[in-house]
Structures are given as C-alpha cells and as structure tokens.
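This report refers to the structure that appears directly beneath it.
Just one protein chain is left out here, and the rest sit where they should.
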Amino acid sequence: MALLEVRDLSVVFQRRGEEPFIAVDGVSFDVEPGQTVGLVGESGCGKSVTSLAIMGLLPKRGAKITGTVKYDGTDLLKLSDREMRDRRGRDLGMVFQDPLSSLNPVVPIGLQVSEVLERHRGMPRKEAMIEAKDLLDKVGIPDPNRRLKEYPHQLSGGMRQRALIAIALACRPKLLIADEPTTALDVTIQAQILSLMKELVQDLGTALVMITHDLGVVAGLCDEVNVLYGGKVVEKAMRHKLFAEPRHPYTHGLLASIPRLDAEPGEKLTPIKGSVADNIPWSQGCAFAPRCPNALDVCVQVTPAEEDQLGRLLRCHNPVVPGTPAAEEVPV
Amino acid sequence: MKVHFPIKRGVFIDRTVGYVYAVDGVDLEIKRGETYGLVGESGCGKSTLGRAMLRLNEPTAGKMVFDGQDFSTLKGEELRKMRRRIQMVFQDPLSSLDPRQSVESILVEGLRAHGLDKGKESTSKRLRELLSAVGLPASALRKYPHEFSGGQRQRIGIARALALEPDLIVADEPVSALDVSVQAQVVNLMEELQEQFGLTYLVIAHDLAVVKHISDRVGVMYLGGLVEEATAEDLYAEPLHPYTRALLSAIPVPDPVVEDRRERILLAGDLPSPANPPTGCRFHTRCPWRQASRCDTERPALRELKPGHKVACHWAEQIQSGEIQPHEVKPILVEENDGLSPDVPLVGPASVTEALNP
Amino acid sequence: MSAVALGVSKKEKIDDLAETAGVSLAASAWKRLKRSPVFLTGAVIIGIFILISLLSPWLAPHNPSDPMLIDQVIKARNEIPPAQPGHPLGGDLQGRDFLSRLLIGSQQTLIVGIGATVIGLTGGLILGTLAGAIGGWVDSAVMRIVDVMLSLPSLLLAFSIAAMFARPSQFTVILAVAIVQIPVFARLLRGSMLAQRHSDHVLAATALGVKKGAIVFRHMLPNSLGPVIVQSTLVLATAIIEAAALSFLGLGNPDDRIPEWGQMLGDVQKVFDTHPQLAAYPAICIIIVALGFTLMGETLREALDPKNRR
Amino acid sequence: MLRYTIRRLIQLVGVVLVLSLLLFAWLRVLPGGPVSALLGDRSTPEKAAELTKQLGLDQPIYLQYFKFLGRALTGDFGVSTGVQPGDSALDIFIQRFPATLELSFFAIAIAIVIGVPLGYLAAKRRGSWFDNASVVGSLIGVAVPVFFLAFVLKGLASSALGLPSSGRQDAIDATRVTGFFTLDGMITGEWDATFNALVHLILPSIALATIPFAVIFRITRAAVLDVLDEDFVRTAESKGLTAPVIRRRHVLRNAMLPVVTTIGLQTGALLSGAVLTEKVFGFPGVGEALAIGFERRDYPVLLLLIIMATSVYVVVNLLVDLSYALIDPRIRTR
Partner (left out) sequence: LSGCAQSQRDSGGGGKEGGTLTFGAAGAPKLFDPFYATDGETFRVARQMYEGLVGFKPGTAEVEPALATKWESSSDAKTWTFTLKEGVKFHDGTAFNAEAVCFNFERWYNQKGAGQSDAVSQYWLDNFGGFKDTPDKPSLYKSCTAKDAKTAVIELAEVNSQFPDVLGFTSFSMSSPEALKKYDADNVQAAGDAFTYPAYANEHPTGTGPFKFSKYDKANNTVELVRNDDYWGTKAKLDKIVFKIIPDETARKQAIKAGDIDGYDLPNAADWAGLKSDGFNVAIRPAFNVFYMGINQKNNPKLADLKVRQALQYAINREQLVKSQLPEGAKVATQFMPDTVAGYNKDLKAVPYDLDKAKSLLAEAGASDLTLKFYWPSEVTRPYMPSPKDLFGAISGDLQKAGIKIDVVTKPWNGGYLTDVDQGIPDLFLLGWTGDNGQPVNWVGTFFGRTDNRFHTGVSAWGKTLADDLAKANAEPDKDKRKSLYEDLNKRIMEEYLPAIPISHSPPALVLKSDIKGVVPSPLTDEKFGSASKG
C-alpha cells in the first residue's frame, strides 16, 4: 500500500462576492515509502495548494477541499484539527520555498528546531537542544553550536534552507514535502541543497514529494513525475519515460522551450505560445487547448479524461506522437 | 570599472567607514552586433555593473567608451542625449513599468524626451510598429501594466527600450521572472529583434543555460570581478576557471540520462559578503583547487589563455591539464550581515519607529 | 482544423482585452472600495455633511449672529432661550438661534478641515518633494526641520503655534492645525519618494533620458501620493477635532459671529453642566463628521495597501 | 547601539536649543507677557515701560536669549507669572511632573490592558461583526474630542458613581516622599492616601486613555493580521505545534514589535491629551500647567514645560527605539 494516496483532490477558493476559483482540480497520485515523487508545473498551476491541502494548512474559511488524502491508510482530510497537529511535523514534514520568511525572525534557530522535538518527542528543552545541534550538523551547517543561538537573519540563504530541512526532518517523518526548496537559491547552492536532500532521504528512507517548476531538478531527483497544468495532472510517468518521450503537448512544449546547456550551438527554442491567461476552464474542455499546437475541435468542447497508457497517465485528446519535433510557434 | 557603495556610519557626521565592493575592477568589451552574456551568483555585482554602464549608478572609477566616445565623463544634457543610444530591460516586468501610466504614455515618454514625437500621426504609427514588433495588439496602448501577463509586460519593457532605436540594450535578467514556457518566447523575441534592428545586447542572467543559448560571448562574474570570459561554446566545452566548472556542473539538465551520469562539483559554503571580500583570489575560500601559495594573497588578473578565452586563475593551466586535483573544502562561516550592510541604515534621524508610524 | 478553433479563442481573448481596456490602478481601488460598507458609511456621512455645509445659507432659518432671543437670556437665573416655535433648538448664551448656528457652523467646520488639510498638504508636498527628489544635503536639511517639528507632541505643537499669533482668528486656527501636519506629510512623501527613486520604473525613465523634473512629477510624485491621500482624509478629521481643542484652550477664533462647531463646543465649557445641549449638539456633529472622514481614510488605507491587493 | 544612543542624544540637545531659541524669540516678540502679567489692569504705559527696562526686556533678543541660556544652565528658567505666580518654572515642573507621570501610567495601562487583547481577538476573527464593531468603536474613540469626553465622564460618571472629578488628592494629611501620591502612601503606609489618590486618577485616566487605546487596538489588530499571514506561522503549523505555542512564540512575539513601539510613542504623545484632560479635571500636572500657561500667557512656564515635554518625548522615542532593538534581534545583532 502506498504511503500517501491522494485521490481526486480538489481545492476551491471561494471569497465573498467573487467567483469561486478552482486551484486544484481532481489531482490523484501515490507516494510509496522511500520514493521521490515530483510535482512540476508553472507558476499558479496549483502545486503549493496541493501540498498545503495534504498538510491541512489551507485556511479553514474560504477554501473547500474535496477528495481523499490517505496517509498510511487514514484519511488526513477527515482528521480533527488536534489529530492533524499531532501528525504534522511527526509523520509529515514540510520544507518551504522562501527560507527567510519561513523562519521566525525573532526566535533563535535552535529553539525553532528544538521546539518540534519537544512537541513530538516529548524531549525536555536541554536534550532537545543537543539533538538540534546534531541535526544542524547533519544538514551541514558549520559550527552548529553557535548557530543554535543565532537568528535567521544572521544566516545565509543556503544555511537557512538547511535549517528548514533540519526542522522538517527532526522527527524523522516518513513523508517529506518540499515546495520549491531551491527556487530562491543560486545554482551552486541549489546543487548543495539538492544533494543534501537526496542523501538524507536515502539515509532515512523518507518518501519525498518534490514540488518544483524546474524540469531539470525533477530529472535528476524524482522517481515519478506528475506534470500539472491549471490544477490538473496532465501527464504522469516515471522520469526516464517522461523525459524520453513526453506525450502531452504541454510537457513536450515545456521541454522544447527550455534552453539546454548541452544543446548544440544555434539550436532554436520552441516556445509554447500565449500564457496561462489564455486558458479556458477545465469544465469546458482542455484548459491548454488555446495554447496547444495539437489542438482539435474536440479539445475546446470535451474535457479530456485521464487515461492510462502503459504506465503513463495522460490527459489529452491528441497526444504528441513520440519523435515529432516541437511545432513552430504560429505568429499571431 | 569599479563601483563601490560607501557604507556610512558616524556619531556626528557620517563618515565613510567602508565600501561594498559591488563591482571591483571589471574590464570588458562588447562588439557591435554581438550578444554578451554575463552570469554569476546573486549579489556578485551583475546588475550593478549593468547599471553603471548606463550611468544609472555612478562608477567609482573606470571608463566606459561607447562607440568611440567616452561615456563616463558626460554630464547633464549631453549625458541625457547619449542615453538614447543605450537602453535597458529590467528583470521584474511589473515594477519596471510605472503602474499609473498607460502603455501608450510609457512608450511615448522616451520619444518625447528626445524630441522624436513629431506629430500625432507619425507617433501613433510608430507605436503600432513597436507593438507589433514585440507581438502585442494595438489595443494594448490604452491599457495599464497590471492588466497584462508577465510575458506581455516584458514585451512592453522591450518595446519601451526599442522605441528610441538604441544601439545597445542592457537586459538585466530579462527572463528570470517568467515562466519557462513564456521565457522562450521572450528569448526568441530578443533574438529576432536583434536580427531585425542590428542590436547589440548585454544580457545579464544567473541562468547559465539561458546565457549560453542567447550569447555569442559569455563573462562569468564572481564577487565583483570577472573570472572568465569566452565564447559561449568554448566556455561550455572547456571551462577553465574552477568557479565556472562548478557552476556548469551545478546546473540541472532536464534529461535524466544526462543527470544520472553527471559528476557534480559541489562548492562548499556561500558567497562571501562583497563588503568584506576575501583577499587574493576572491574564490579561494570555496575553491576545490585552491593551492597553498598565491591564491589567498595575490588577486589573479584576467589573462588570455587561448584566443578569445580569458580566465582569472593562477593555476588555470595546471587545473586544465589535471596536474592539480580537486580536494575537499571545509565551508567557512559567512556572516550574512556583518553590520556593514548599507541597505538598512539604522543610524540617522530615521528611527525604526518612523518606519512603523507614518 | 485546429487553427480554426484556435483562431476563434485567440480572437475572443484579444477582443476581451480591448473591451476591458484602461482600468487604472485608482479605478481598481475604487472598485474595491465601492463594495465596502464601512467606506460607504463614511462616504454617505461626508456627502451629507458637505451638502449641508454648501446649502446652509439657505437651510438656516435665521441669521446666526442676530441676538433675536436676547430678552430670554437671563444670566442671573442661568436661563437661555428654550426650544420654541421657529427655534427648534432654542437659543445660545447670547440669544442667537442655535439651529441656524449649527447649520452655518458646518460650513466653517468644512473650511477649517479643508483649509488645514490643503495648507498642511501643500507644505508637506513641497518639503517632501524637495527632500525626496533632490536628496543629498537638501534632504538632510529638510529632514532636520521635520525632526524638530516632530520632536513635539502634535497637539502641543498646535497649541504653541496657535498661541504665537498675536491676533487669533479663524485663519490662525487653520494655520496652527495645518503646520503640525506639514512634517507628517513631508515625511510620508519623502519616504515613498525615496522608495520610488530606486524603483525600476524610475531607473527606466532615467535610462530613457527623461528629464529629472519630468521624472519627479510624472513618475515619482504620482506613485507616492497614495499614503498622502489617505493621510489627508485622516487630517480632515483631526483638523476639526484639534480646532475644537484650540477653542477649548482659548486659542480659537474669538469672533463667533460666523460660528464653527469646534468653536461652539470649546466656548461653552463654563456651562457644560447646566446647558449641556449647547455642547452636545456641536460635539455630536463633530464626532459624526470626524468619524466619517476616519472611516473613509481607514478603508482607503486598506484599499491602497498592496498587501490587500490580491 | 551606544553610538546610536549618543548620536540621538546629541540631536536632542540640538533640537532643544533650536526649540528654546524659537520659543524664546516668540515669547519676546509677543505683546503683553511678563510686564502686563505683573502689572495687571493697574498698568499704565509708563509703569510698563519702566518695568520692561527693569527686567531687561528692552535689550536685543539674542542678548536676552544668551542671558536666558546662562541662567538656564544654572537651573533657573525664570519665574511663573500665571500658573503659580512667583514659583520658579523648574519647581513647577518638578512638582507637577510626577502627577502627569502617574496619570499617563494609568492611562496607558488601561489602553494596553484593553487594547491589546481586543486587537488580537479582532484580528483572529477578522471580518466578523465583532471585528467590525471594535474597529468602528475604536475609530469613534479617535473622533470624540478628548475634552468633551472628559466633561461627559466628569458629569455622568462622577455624579453616578461618586468618583472625585477634580484634583489629585483630597486635602488629607499625607506625607510627601517621591511626589507620586500613590507610591508615597505605600511607602509611608498611609493606605488611605494611596487609595484617595487612586480614586482621583480613575476618571482622568479613562478620558486620557481613549486615543492610545484606539491606536494600540488598531496596531495590534493590524500586526496580528500581518503576522498571521506570514510564512513562518505556516511553518510553525507545519511542525504541528500546539495552538498556544504558536500564538505566544510565533504570532504574538512578532506582532508585539510594532505594538511595543506604538505603546512607547503613545506614551510620549500623551502629553497632548493631558493638557486637555488635566484642565478639565483640575488635575495639577504638567498638562494643566500648560493649559493655564497658554490661557494666562505664562511664558517662562510655557517655555520650560514645552522644552521639557519635547525632551521627554524625544527621550521616550529613543527608549522606544532602543527597546525595539532589544526585542528585535534583527536590529539588535546589527
């Protein structure tokens, strides 16, 4: 049985006097113990909302969550606030995007790490501090003793992210959700953090949900990749398969628009035209249709269903035939 | 070129007690019609250098010769006139557009400043041309920046730069704020425009892949200095500076096959503070090839190792030949704010309370 | 075939764009405000207030300075004219029709509020623009002045300024209240101007070669006005209340032939307990109007706050 | 930090000098003043001229100012002509300052005790009727002229509850030690004196508390709202911390930064309100002296009290800044 089973997860934001906004629209995926699952997609496609929904961190008012999120067999969405609090930090850890704003500026790093130990492992403050020191050491923060007493602003960006990872992993959760943990960092630091996470996840046997918009990160890290578009998973496959043969026009287009370091000189980029602003609602067809080079008439009339195609889930009426070069942009 | 930002402190009168060495001795040359790419980690001084070239930051020292004319000594009206020929495209497409002005007035402004709006007819024709060149409908003219998507905004920013028919465009991270799918559109647009108008670009970015894609030549910056300069292909094929090597190896490639095979050079620690840069080679604190001699005492000059390929490393040849092998580096503490950051001045009549209570 | 579908949807999009063209920032803030009941309450109060004050010469049944009921004033027995036909609120200590005074008072009150705000705003704009736009020693000099002025609790500063005038009048009251606001406006404006100065769009304008003056007046100033407008709304309220406080301390306008609410309230302190209505009516008017302005200001502040713009 | 403090204190000296010069010049230029205060309605032009000469008021202003400065350095700020005629202005300040401090303390205490919890609750229930009501209520607090409220309190509360509505203490035998009547009673064991002084503080401090209350309430509410939206609160939630820990350590500790500042600033600004409140309640503090000073044009007293008020205000602001630095590590460690 999967460690985490997300089924038909939908999140609808409803603000007074405004149209309801469907941020996540029937997302399903599984995470096996020790597995790394990637959620990729561009800004606003619902990655963060999905992760917050799993963690039960969405605002109580104004967000309607449906579907099931089964962790080890229990549906997290049905748990009471108290029960959920007991699990967060202990069974599920989370690392956020912006390490500076995600740490409390007026509480020393040490306490921010140790409080989660005190809470879930019932350690007294002293002991928790010693453990915290070890944790900081483990995530590669030099001179951890001194850092315990320091405040987030005294640490560099990379160190802050390491501290956040230490917090998330403090209680050795079985599942770690990382929401764009490296987006705010420089490439050289990103490489450090990614390799650290890889290492820790392997050592601890933690399952990891990696949320990112960077296909490169996914390519090097994840076992299975979910590509999100407009709140729905449009393609899901094991990474080798996905990158070797992207079938969904969106995935295909994304890969074609990324400049690659190892590309031949003079190679052209093939962008996807338009932007998410051009989307049509999923209820009326395929949200990607207006930008899709493969779009058919049916695409703007019928919402494509999720289909299983040889270990690959695909939501498309007219998938890309493997091996076709990306379509040229039609000038407007 | 040098740009040092003074750090002011004092009990009575402000004295300059230190400098942020944002750009510290950079020499570079951009040829007409080429695209020069500048990469480096955040805070290494890329933007500062770019701005200094437009005289948006006053350089502390150094000279800037544009088309044979010394741009760095111009003043007042002369400088203003000269500005027409160098334009800038900014990173954040929203904040670089005045939120209170319609696209039309944003575009007309530059024309007006240089007396190029001769008559309604011709101006309006010109605006339409500009918009169509960047792929926006003419109806965009009457709208405001916040009504556009990020990619469209960046197109407006480019149109604004184009309006004055400049020779050189400095683009400071023109695509970093954009989604990948849109990023490619803008990159392509820039390339097209270059062909069409014979532009010269200085493209600043932290994403080496983008820079490599778009540039003819690439300069790699580290902590205020240029460490390597080469053509895009050379740089990728044969990085000479340890930092460039590490940088190249750190960039993820969206191809699991490549990723699985790659060997990473992981740098230890963080970028030191530009207010207190390391002695000697700025990179020596993180360099896996660091040698006991010279590295920490002598600042290496940028030297041409091969035609068109310059590097600032004492041991570049030895590293290339494998004579020197990388070794483990212990990360050293980097003080994020060692009390000299000028960004948040605590001293002065301005008190924290001032910020809180208008 | 795909092109057909695409063409249509793309075209729709563009048309869509054309139709909704030209929603400026102010317009979108206004859209938000229109829905806020708190703002509407404030706006209605202020609307009525302004209407009354404009129409008061016609609304007032009598001349507000005519002691027509003087024979009903008997100080010795502490009697003042009670409510009576033709004088629904009775008369004041000098036998003048109280209702007429209240109505006409609205006009002067509005003048005090607007006068003080406009003067304070103008002074603040000048100082703030100088400091924020020019910077350097001009900035330092201006900010030193502002510092000195801000080193005094505001109302105390107003009192001191009012006491400085050898011949108090409506104008000196306005001036005293206004001067206190100058540093507030100046600092507010300078702060946002400084922020603007380093913003990308100002850099972009500089790079375009736009003249310095044009940058200040077309880019920096308009974009810095948000908090200033909010402050102005709040100052309208403060001015009216402070004018009353000045009168209370005997620093107000001594000529009460044309009344003003603050003055009416401040002048009757001796009879607060015996003729409370003389104080209560102007006080209630002041409270309502000040509340109206404050409600508007606070909601404006929230509407213009970028944090609330999601 | 030390350097910063010194710098601010030097600035204070500058401000005080500039201010004293301005005030001094103003007082000298104004008609009336000491001469007419001393002579009253028996004054004649000659008597006035003679007295002017005698007091040296006919000398150039800058000379008079330097003389004044010289005397001020020895603690002589002149003699009251209206508030407590004949008393030295400094004595008046020294006697009255404790009264105003006592009053301010109680006022600010009331404002904090009500404002902070109310602000927190309103933020927690943002958008609810409770939130809206308390926001509008606090705005009404700002819209009511302080002195009018004081009169209403005096009229209604004092007759309904029998609370004293004037003075600082009844004419009871009380030993004076510190000048703080409530403290004095405790020190000497004269509990009735403490009680008496406390009862006298109730109404004026309520009147004085309204504006700081409104401001503290609104800042608390805004700060808590801001903090609740912060990423680190989400992080704390993601750690599964209990609600009280999150509230205390993560929400309040951050939200209190601006609140503490505001409290400090409001304390400094209380004097404005005290002028009105003390006058209405005949409370013999600095505010009342200022009010009477304005009425009777008691220039020496005004001069000193305004300078003192400024200094206190600036010093309080400085303390606020320093305390801010103490509680905010981002500034402290700089």
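As written, the chains take the letters A, B, C and D, and residue 1 is the first residue of each chain.
We take it that a contact is a pair of C-beta atoms (placed from the backbone, for glycine too) under 8 Å apart; a residue touches a chain by one contact, two chains touch by 3 or more.
Predicted model, so just to flag it, every value in this text is computed and none were measured.
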item: Contact list for the unshown chain, restricted to visible chains; value: C, D
item: Residue in contact with the excluded chain [from C:64, C:95 or C:191]; value: C:95
item: Contact residue for the chain not shown (choose from D:43, D:188 or D:323); value: D:43
item: Missing-chain contacts mapped onto subunit C; value: 65-67, 70-71, 73-78, 93-95, 163, 166-168, 250, 254-257, 267, 269-274
item: Those residues of subunit D which, in the complete complex, touch the missing chain; value: 30-45, 47-48, 50-51, 54-57, 67-68, 71, 76, 78-88, 91, 95-96, 98-99, 154, 158, 164-171, 174, 176, 179, 181, 279-282, 284, 288, 292, 295-297, 299-300
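As a convention for this text, only the chains that are shown with their structure count from here on.
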item: Pair of chains ranked first by number of touching C-beta pairs; value: A-B
item: Inter-centroid spacing, subunit C versus subunit B (mean Cα positions, whole Å); value: 46
item: Euclidean distance of C-alpha centroids - subunit B vs subunit D, Å; value: 52
item: Per-residue multi-chain contacts in subunit D, two or more chains; value: 11, 328, 333
item: Contacts with two or more other chains, residues of subunit C listed in rising order; value: 147
item: List of subunit A residues in touch with subunit B within their complex; value: 42-43, 140, 142-143, 153-159, 186-192, 194-195, 213-220, 239-240, 243-244, 253-263, 265, 267-273, 275-277, 291, 329, 331-332
item: Residues of subunit C touching subunit B in the complex; value: 14, 17-18, 20-26, 28, 143-144, 147, 184, 187-188, 191, 199-201, 203-211, 214, 218-219, 222-223, 227, 231
item: Residue numbers on subunit B that touch subunit A, as the complex places them; value: 41-42, 135, 149-152, 179-185, 187-188, 206-210, 212-214, 232-233, 236, 246-260, 262, 264, 266-271, 330-337
